[in-house]
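Dropping the structure in here first, questions after.
A single protein chain has been omitted from the complex, and every remaining protein chain is retained in its original position.
Think of it as A, B, C, D, E, F and G in the order they're written, each chain with its own count starting at 1.
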Amino acid sequence: MYTVYLAGEIHSNWREEIITACKDYDVIFLTPEYDHTSSDDIGKNVVGDQENDFYNDHVSAKINSIRNHTYIKQADIVVVKFGEKYKQWNAAFDAGYATALNKKLIVIHPGEFIHALKEIDAAASAVVKSQSQVVDILKHLIRK
Amino acid sequence: MYTVYLAGEIHSNWREEIITACKDYDVIFLTPEYDHTSSDDIGKNVVGDQENDFYNDHVSAKINSIRNHTYIKQADIVVVKFGEKYKQWNAAFDAGYATALNKKLIVIHPGEFIHALKEIDAAASAVVKSQSQVVDILKHLIRK
Amino acid sequence: MYTVYLAGEIHSNWREEIITACKDYDVIFLTPEYDHTSSDDIGKNVVGDQENDFYNDHVSAKINSIRNHTYIKQADIVVVKFGEKYKQWNAAFDAGYATALNKKLIVIHPGEFIHALKEIDAAASAVVKSQSQVVDILKHLIRK
Amino acid sequence: MYTVYLAGEIHSNWREEIITACKDYDVIFLTPEYDHTSSDDIGKNVVGDQENDFYNDHVSAKINSIRNHTYIKQADIVVVKFGEKYKQWNAAFDAGYATALNKKLIVIHPGEFIHALKEIDAAASAVVKSQSQVVDILKHLIRK
Amino acid sequence: MYTVYLAGEIHSNWREEIITACKDYDVIFLTPEYDHTSSDDIGKNVVGDQENDFYNDHVSAKINSIRNHTYIKQADIVVVKFGEKYKQWNAAFDAGYATALNKKLIVIHPGEFIHALKEIDAAASAVVKSQSQVVDILKHLIRK
Amino acid sequence: MYTVYLAGEIHSNWREEIITACKDYDVIFLTPEYDHTSSDDIGKNVVGDQENDFYNDHVSAKINSIRNHTYIKQADIVVVKFGEKYKQWNAAFDAGYATALNKKLIVIHPGEFIHALKEIDAAASAVVKSQSQVVDILKHLIRK
Amino acid sequence: MYTVYLAGEIHSNWREEIITACKDYDVIFLTPEYDHTSSDDIGKNVVGDQENDFYNDHVSAKINSIRNHTYIKQADIVVVKFGEKYKQWNAAFDAGYATALNKKLIVIHPGEFIHALKEIDAAASAVVKSQSQVVDILKHLIRK
Partner (left out) sequence: MYTVYLAGEIHSNWREEIITACKDYDVIFLTPEYDHTSSDDIGKNVVGDQENDFYNDHVSAKINSIRNHTYIKQADIVVVKFGEKYKQWNAAFDAGYATALNKKLIVIHPGEFIHALKEIDAAASAVVKSQSQVVDILKHLIRK
């Protein structure tokens, strides 16, 4: 049995593809908050407007880190997807966090990022291009 | 006494500015390899050409990780600089690695990256814009 | 799923407010002993009167530490409330204990303690003024 | 040989008494920043005025935590003094932090705090009233 | 909820007294092998006669250590009883093993052993004379 | 209750003998992938042909390490069998990995390997010749 | 290079024999307090008479534990001697403490204690009868 944390980009529904395909297998999936607006605004909504962009982001990011870091600690395997858009530094941060805790890392990224992601790929147990490859790996790992 | 690892971009000489300014203080500085070409080509040069871009990068990145991960483990404080250019996913990865090992993190980045770096800033003990601010913090920390 | 330890003052029923509001959510709450008299007298009652104020307190505090430290270790998140009265050094001690174990810390305190609690707030993932804000944060963290 | 961190109140020169008395012994002393103003203002001075009391304190406290937490990690023994004045929650926090890391704790406090400090005394290897008692203990520990 | 390992002497049925009294409480009890002959002879019976007293004991003790050390690691609390007879060095060894792993220690021993057991009592969260006192402590710890 | 990982050779069905004999006992068994072809070809099948023997093996071995290392971490006891054939370096590697993580090690090997396996036997809690001896040890360890 | 802690009985000068014989080798020796009276009375002398045998012993034992536990943590190898006299439960406690921290253990004891010390011998890397055997082992370990 494995606990798998699905880190990385939250602008597409790539997690559903993996979770649905593995729904009959003995895998527990953990994820960050999916709802981008809720994730960005939790600080302002609950702690209050900090009247400063840096601190509004800071309060939200600290609250969301409770979920992200706790779930990485609970996981055996961390899957990180790097998509085509955005800086995605949080995805790289989560990959580093997972590596230092000795979690097994699976990285999904398009071929064009080979050079830019070489340090993260070097820490991974598998580097693939698609969600379906992650599903195949998880099904392989769970075989009796 | 502190051991400080200077992670992040290797396209400018920002590290020298900090090291020189602190040269009379009780601080040991550790750095990744500065020489970009040497860093990229170590795999091909020593292990041999893998005849494949992914694996040429992979072999080099794995060898360089010996230095990066060992030095982060030896450090008390990790300073990570995000510059204006490139993906810099390795900088974010090092920040995550350091955080999970409970190292104290200082992040340098221009104001425009506030939103993109919010998860990393949330893990930092200080977020600044310039090397001279890092120098001021280190001098403060080392005061008798 | 999270395990949450509710540390700090035991002179009001603030814990009930959080536990009741989250009763339909996937959160396990752990608490110190609520009954102040039982907590203070466990040493005298079970081990016997030590005929010395320091040792009567000492024996009780050591027995209660079995619960407090064990539950902090079992927790993912530690919520610490600083109320208006008393020294509350045990609350600050628990916050430090939780921080060193890499637990995520949420601190509740009135605005007047901003300066006195700055070191503890600096270690927290969220600083709020009320129990209902903790409830909102926990509900945010548990969202699918 | 021991490394000893002297935590707690910074409003009197109690640390000097211990350091001077042990100057011929094989003990390394580490301390927080002594200069109260420098400690409080480092954030404003280096990172800049946050235009908000909470965040001015926050930035300073986070920078100072680099020193405090790093030095507790480097120490074998942590001495914490609770004086007559102020909340001193940071002293209690440091005691908890040190305890969770399995550091040996020596607590100094006047007799009137027996009940309020019982949880911290319960975690200590020695509870004394004066600096000279700490000196006697350190000299005992270092005997050949 | 607590997991409690009952270490120490196996020549009386003191464990039953605690387990029976707590049978309606949320406590999991773990114990070493009760059957003294089985415990002593497991090596000879399964691995074979080593034709040497030292090695016959050695093989049995190593096999039994699988149970003892694994269960101490699984426990939150370790109760160690020192009875009137025998060397009981294994009980003291288990107490040291548990202490180094930061387990909470409760020691049962008659008053006459105060001086001989002072180092172990110094590491304990409670020192008592009888099983019924352990039961009272466990019931106190499990109170809602 | 114990979790037992059955490491080592995958060319015979020795694991079934242990699992079947213990099926009524409170033991959870974890194993590597049994299917040799699937294990060797997972890289080629899912990540794609690397057009290079070293990298085809490398990709498969890294994916399989997700299972092996995760399960060793989840185990209390690791049983390693060295059979008559093949290099079996992975079995020795798993034994070292388990030892460094403080797992209890049981080694099965024929008498002829006494000298070649002396370093691994030295780290073991039991060294036996057959699966039925492992079954006897597990049944002994699980006795009430 | 090794750091070696010499634990156990303090009623004979067995430590000197080892330290003197290894004085030209690259070994650092750490020891508990040799002076039995000083060791027993440190609590009464420094903290004050507790007017109670248990607490007088308790205060001394806690202070001495600062030395013993700190030095075991600093050591690579722990040598424990069991002599002919006294309970020596502290020696067994130190052996357990060292084992749980993964220190290498060497045990010295006369042949008559084979059965009583079997659990401790089972955790040892060497079991010998004399100090000169320990010297021979250390000299072997330090060979270039």
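By our rule, contacts are C-beta pairs under 8 Å (C-beta built on N, C-alpha and C of every residue); 3 or more make two chains touch, one makes a residue touch a chain.
Everything numeric in this text was worked out from a predicted model, so none of it was measured.
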Query raised in the report: If the missing chain were put back, which residues of chain G would it touch?
Result: 2, 76-77, 102, 104, 106, 124-128, 133, 136-137, 140-141, 143-144
Report summary line: Touch rule applied to chain B and the missing chain gives residues 33-35, 38, 42, 45-47, 59, 62-63, 65-67, 69-70, 73-74
Report summary line: In the full complex, chain F touches the hidden chain through residues 53-54, 57-58, 60-62, 64-65, 68, 82, 86-101, 113-123, 127
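As a convention for this text, only the chains that are shown with their structure count from here on.
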Report summary line: Matching D-G in over half of the residue-numbered contact pairs, the equivalent interface among E-F, A-B or C-D is E-F
**Report entry** Centroid spacing, where centroids are CA-atom means, of chain E and chain G in whole angstrom
**Finding:** 23
Report summary line: Whole-angstrom distance, CA centroid of chain C to CA centroid of chain E, is 31
Query raised in the report: chain F: which residues touch two or more other chains?
Result: 102
